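Only one protein chain is missing from this complex, and each of the others stays in its spot.
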């Protein structure tokens, strides 16, 4: 059964390969952290990774907006929060933020637009009817 | 001397590590391609990588918008085009597109907002006066 | 206090960005998984990430041997096991294996040689005397 408002919270620790020689977390690393969260959200929506490998039906990112607000550093324990923000007939939107609980800082916020695509044709699919029912309160653009 | 409108064009070929098991280029890989282009643009603006390592003064990305339009695949020869789009007192904007010359497809477009930051303090710097003079025709937000 | 035989076990799930278009986990992704484990081992040896950022004294990899035995796929839950294998005056060796508990498959094994280096000079340091005492039973090459 689908949750009323899909949302997750997941923890990561900043590793060497997440940082660069300016001494802070590299901008691409935050987007990798968010992918972890997006994957867990997709699972709540009935799209588990192991199923996707089999069905070749994938949630695909079509637009990313990301704001970098404060830098993270090596060893930081960060929390990535994500939620389903809105849903239309063929697209859905996730909202994310990465926070550092030790000082309450918000490091990064991001909004991502996704579509459901059948590979290898690459054809966008209509979203499941059930989503419209369950997520009517998240009606999107 | 600064060019009137800084712009570059650089080529990349899609490697295995750029793709994922959906058979197409992973969304993070395109942003890595764009970093190559942004670095070359920064160099035109007098910010060479080797200088940055020494001065610890870095152009920092504060916002990324990216639209994924068509998928690239293994072995594709892609062209990343970038240009300085606009300049304000403390921020500057780059515009990028990744195209596949073999069929003319535009795969990705992106707009990125940057600031100039002094490390390790993390303090944003005012942009060089010379930029305002040279890039008056690119006056930004 | 140092453990008699430092060892850890950590879990990862295979994400899209860990795979490539051959449908399996990319060879570099396994090494990233192992870095997670190596970091946790270093922490047991008194080298926490947050301390390193401050002291600029880092455990550095000087040699990696890695054998790829079986492929992992999207969504796999993998376990990375690591242990301190041996210690000499200025080098130490970690042994790792990545297994898939669902079928017991060993996907990857690796042996990595490390040294302790002071940055920015890059000078190798003698290992702490305490290590020789504690890890005498792990006397290395």
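Residue numbering begins at 1 within each chain, and the chains themselves are lettered A, B and C in the order written.
We adopt the following convention: a contact is a pair of C-beta atoms (placed from the backbone, for glycine too) under 8 Å apart; a residue touches a chain by one contact, two chains touch by 3 or more.
Bear in mind the structure is a predicted one, so any value in this text is a computation, not a measurement.
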item	value
Absent-chain contact - pick from A:19, A:40 or A:112	A:19
Chain C, residues in touch with the chain not shown (by the definition above)	21-24, 27-28, 31-32, 35, 53, 56, 58, 60-68, 71, 119-120, 122
Touch residues of chain B, complete complex, unshown partner	13-17, 23, 32, 35-36, 39, 48-50, 52-53, 73-75
Residues from chain A at the interface with the omitted partner, ascending	16-17, 19-24, 26, 28, 73-74
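Please note the rule applied: only the chains that are shown with their structure count from here on.
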item	value
Interface numbering overlap (same over half, different under half) for chain A and chain B	same
Rounded Å distance between chain B and chain C, as computed from the means of their C-alpha atoms	34
Centre-to-centre distance between chain B and chain A (centres being mean Cα positions), rounded to whole Å	23
Multi-chain contact sites of chain C, meaning residues that touch two or more partners	16-17, 23, 73-74
